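Sharing a structure, written as structure tokens. Questions coming.
With one protein chain withheld, the remaining protein chains of the complex are depicted in position.
Let's look at chain A:
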Amino acid sequence: MAHDQTHDDAPKRAQRDDKDGDYAIVGRSVLINRPRSELFAYWRDFTKLPTFMHAVESVAIGDGERSTWTIKAPAGQHVTLETELVDVIENEAIGWRSTEHSQIKTTGHVTFTDAPAGRGTIVTAEIAYEPPGGDVGRLIAKLFQAEPNIQARHELKRFKQLMEAGEVATGAYTNSTDGEV
């Protein structure tokens, strides 16, 4: 028997039905013990995204606030994502969405809100993407559909480490070894 849906206070990404039309939504919140303005400024400079998004090799800023993201794919390949900024609110929110030139259809936004009692800032990233088709799609599916939630979680935690501790933790003890897991 169908019940009327209640509207609880949980974000869409935490609901059992986490689809929005054709888009799948992933996301995560982290508490970061730094002021909003500082976190906003760092994220707003997209060229710094590769410091915590390890799948992103580089971001080039073009005309009209458009950015070209080069994303590492399996077997040494690359996928290019072109985004434009949307809904940027100083010290509060940054949004982006893919343009018609992009190989991936995606949209994302990150919000910065004050945590209670001076605990810092709650940073919430939410990314929606359309599961792609075709050869490129299969490649991208590997990247994004394998565990997009895990990827988002890792990226946000690296951002937190970088902003709080000033560095990303590594268990390596020489520069030539991998320090995660």
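In this section, a residue touches a chain if its C-beta (ideal position, glycine included) is under 8 Å from a C-beta of that chain, and two chains touch if they have at least 3 such contacts; residues count from 1.
One rule holds for everything that comes next: contacts and distances are computed from a predicted model.
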Task = Would you kindly match the missing chain to its UniProt protein name, picking from "Sarcosine oxidase subunit gamma", "Beta-ketoacyl-[acyl-carrier-protein] synthase III", "Branched-chain amino acid ABC transporter permease" or "Glutathione-dependent formaldehyde dehydrogenase"?
result = "Glutathione-dependent formaldehyde dehydrogenase"
Message = Just to verify: which one of A:Arg13, A:His109 or A:Lys160 makes contact with the chain not shown?
response = A:Lys160
Chain A residues that touch the omitted chain in the full complex = 31, 33, 119-120, 150, 153-154, 157-158, 160-161, 164-175, 179-181
